[in-house]
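Apart from one protein chain that is not included, each protein chain of the complex appears where it belongs.
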Amino acid sequence: MPASPKIHIAIQQEDFDVAAQVAALTQGRTDIGAVVTFTGLCRDEAGTLSALELEHYPGMAEAEIARVVQDAQTRWPLMGVTAIHRYGKIAPGEQIVLVIATSSHRVAAFEAAEFLMDYLKSRAPFWKKDHRKDGAQGQWVDAREEDEKALGRWEG
Amino acid sequence: MPASPKIHIAIQQEDFDVAAQVAALTQGRTDIGAVVTFTGLCRDEAGTLSALELEHYPGMAEAEIARVVQDAQTRWPLMGVTAIHRYGKIAPGEQIVLVIATSSHRVAAFEAAEFLMDYLKSRAPFWKKDHRKDGAQGQWVDAREEDEKALGRWEG
Amino acid sequence: MRAVYFAWVRERIGKTDEELAPPESVVSVADLITWLSARDEGYAYAFENPDIIRTAIDQNHVQHDALIAGAREIAFFPPMTGG
Partner (left out) sequence: MRAVYFAWVRERIGKTDEELAPPESVVSVADLITWLSARDEGYAYAFENPDIIRTAIDQNHVQHDALIAGAREIAFFPPMTGG
């Protein structure tokens, strides 16, 4: 009988170490064939952005990500899942979000990571505000219609 | 004008450091929004496998991967691509293959990494031989029909 | 019932959270939005386009036709932009 998947979910202000997170899922195991990581970074928008500010709904953010991770486990045979999302002020080039999925085969790991990211983008209660280098007032980032549409492939 | 993508392709016997490879693509840049890594590991097949032996076609392996990376660049707006494939004897739990794709947005990075892996599986001249713990003669791994089919989604 | 506000909904209303005691005629999330919108300019601005307001009851996403009876915490926020 396969061991139950190793799950790590965190909402945190501090940065994360991707290699350490991968090691936490894979070390000492010889049954994993595929590790997919997604790391989302803060872009400077052609030099115009000084920082992103990430607001979240404490409690619900963790709960919502846990629900989505649970859903992913029912869809794919996963050996481990890590989902870390930062909040607070984040400078260009810094890491914002990390998703890792491990499985025996690559298709499950890829699809689960994409699924988790699609849901994090549009269902996890986080909101981004742009702070501009020109000192103009920060602007809340608009939700992208493509992100909402991306969920369609996982439904029905 | 966007800088030309950073490409690193290697066929090597020694192990690789995923974090160092990611850093080589991302360090000092603030225009990357998405980093997807795929790491393929050697599975022990429920304890029956003692090692995998990977044979390759020197010269053609590099050339074929370079062609596929070139193709990926014409399909997606990529900022960097890394493809490392090991050869020789590899023990369970060890790393076999690494693909990294970076882009400004997540869909391009995910799709490019999947595309590269699908082609590496069925088009790059590598062959795997299983060595069994019971000492039976090593068996060449059969190509999986699913892997051949996986290429279909990128064609036409 | 505690109401919590996030992102530009919070900024327009001017507070992060508050206790609400709506009249009995307010039964759904949609009713609550209408009731809140009538309070002052800040609320009216926050809810000027109710269709795009997302809501959660006790930290679960709900639609605007959800009933608020028994809710301990109701959240109002813009479309999410995580990831």
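Read from first to last, the chains carry the letters A, B and C; within each, the first residue is number 1.
In the analysis below, a contact is a pair of C-beta atoms (placed from the backbone, for glycine too) under 8 Å apart; a residue touches a chain by one contact, two chains touch by 3 or more.
These numbers were taken from a predicted model, which means no experiment stands behind them.
Undergrad: Who does the absent chain touch among those shown?
TA: B
Undergrad: Can you say which of B:A20, B:A63, B:A91 or B:A136 touches the chain missing from this structure?
TA: Within the whole complex, the residue contacting the unshown chain is B:A63.
Undergrad: For the chain left off this view, which of B:V18, B:A51, B:L78 or B:V97 is in contact with it?
TA: Touches the omitted chain: B:V97.
Undergrad: Have a look at B:V35, B:A51, B:M79 or B:A124 and name the one touching the chain we're not showing.
TA: B:A124
Undergrad: I need the residue numbers on chain B that touch the omitted chain, in ascending order.
TA: Given the touch definition above, chain B has residues 40, 54-57, 59-60, 63-64, 85, 96-97, 117, 120-129, 140-143, 147-148 touching the missing chain.
What we mean here is this: only the chains that are shown with their structure count from here on.
Undergrad: Please indicate the chain closest to the centre of the assembly, with centres calculated from CA atoms only.
TA: The chain sitting closest to the overall C-alpha centre is A.
Undergrad: Rounded to a whole Å, what is the gap between the Cα centroids of chain A and chain C?
TA: 26
Undergrad: Cα centroid separation between chain B and chain C, in whole Å?
TA: Averaging C-alpha atoms per chain gives centres 48 Å apart.
Undergrad: For chain A and chain B, what's the span in angstrom between their mean Cα positions?
TA: Between these chains, centre-to-centre, one finds 22 Å.
Undergrad: Give me the residues of chain C that touch two or more other chains.
TA: 83 - these are the residues of chain C that touch more than one other chain.
Undergrad: Taking each residue of chain A in turn, which ones touch at least two of the other chains?
TA: Where chain A meets two or more other chains at a single residue, that happens at 40, 117, 121.
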